[in-house]
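Below: the structure, in structure tokens.
With one protein chain removed, the remaining protein chains of the complex are shown where they sit.
And then subunit A:
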Amino acid sequence: MKNREVILEVKNLKVDFGKGSNKFTAVDDVNFSIYKGETFGLVGESGSGKTTIGRAINRINEISSGQIIFEGKIISGKISKELDREITKDIQMIFQDPMSSLNERAKVDYIVSEGLYNIKKNLTEKERKKKVTNALLDVGLLPEFASRFPHEFSGGQRQRIGIARALIMEPKFIIADEPISALDVSIRAQVLNLLKELQRTKGLTYLFIAHDLSVVRFITDRVAVIYKGKIVELAETEKLFKNPLHPYTKALISAIPLPDPIKEKEKVLRIYDPKMHNYDSEPPKWIEIEEDHFVLGNKKEIELYKIQLQSHNRNI
């Protein structure tokens, strides 16, 4: 795993909103790398900063300190116009609510190719049309849908349009911010399958932001858990679900509703209280506790986590 190519690296990222006494730190000293071709999950409750991280990568939110490195180039802070243009093309976003993320007054043709108008200005009309057709076919829609308006489509189809709009730029990296939360159960499966399929055929890398852990478990390769702007644990998905160390991760996993009436009714809910940490005397550090498994904790806690890990590893 170690020699995999890193496509995106986030170093000591900090994002503040407001000024002076109104200052609010939404993302605080966050570190992670995303490998090429993987699906990296970011989970946490609303207000935890997961969307802000996505938006910081996409240069929508300004960062306060730290660095974001994409394919070896620093893309945070002041960058050249050409690089900015390149990033806009290479990093695309899929939004949560297909009902509100599409321009109601524009035809699908325009919605899908809007990015092209901005970035690839020298395309002929014919080339552009061809790209739209291909993008629509890629997401399982008919090319003739290009002449229709968003209201003519169902939620699942609209989300496909949102995906086509991202794909047409031929991105390398896609930030999917809760892409299926607003969809119906049966349509969710279709969109998840589509995302997986596109990843395989186009070699995409995903940053998958979500709060539904059962979906995250299904689709991601590695996952980071974020709580109040800090990442508290990061590991391979199965490792994290089988052996969570940080108490917040444990609480989060225990809260996943299980579609099994007997187990669901017997399950014990864990509550996470941030007061349980004693961080005044000794602040926590971001430690790699085993290969590819990071956790936030102070010396005492790390000792404890290590013991837990050992006993878990002995059991399997």
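Just so it is clear, a contact is a pair of C-beta atoms (placed from the backbone, for glycine too) under 8 Å apart; a residue touches a chain by one contact, two chains touch by 3 or more; residues count from 1.
Convention: contacts and distances are computed from a predicted model.
**Q** Can you match the unshown chain of the complex to its UniProt protein name from these: "Electron transfer flavoprotein subunit alpha/FixB family protein", "ABC-type antimicrobial peptide transport system, ATPase component", "nitrogenase" or "ABC transporter ATP-binding protein"?
**A** "ABC transporter ATP-binding protein"
**Q** Among A:S46, A:S80, A:N122 or A:T201, which one touches the chain that has been omitted from the display?
**A** Once the missing chain is taken into account, the touching residue is A:S46.
**Q** May I ask which residue of A:R59, A:H211, A:K228 or A:K306 touches the chain that does not appear here?
**A** Considering all chains, including the one not shown, the answer is A:H211.
**Q** Given the contact definition stated above, which residue among A:I79, A:L123 or A:L192 touches the chain not shown here?
**A** Touching the chain that is not displayed is residue A:L192.
**Q** For the chain left out of this view, which of A:D84, A:E144, A:D184 or A:E303 touches it?
**A** A:D184
**Q** Touching the absent chain: which residues on subunit A qualify?
**A** That gives, for subunit A, the contact residues 45-46, 154-155, 184-190, 192-193, 196-197, 211-215, 217-219, 241-242, 250-265, 267, 269, 272, 315.
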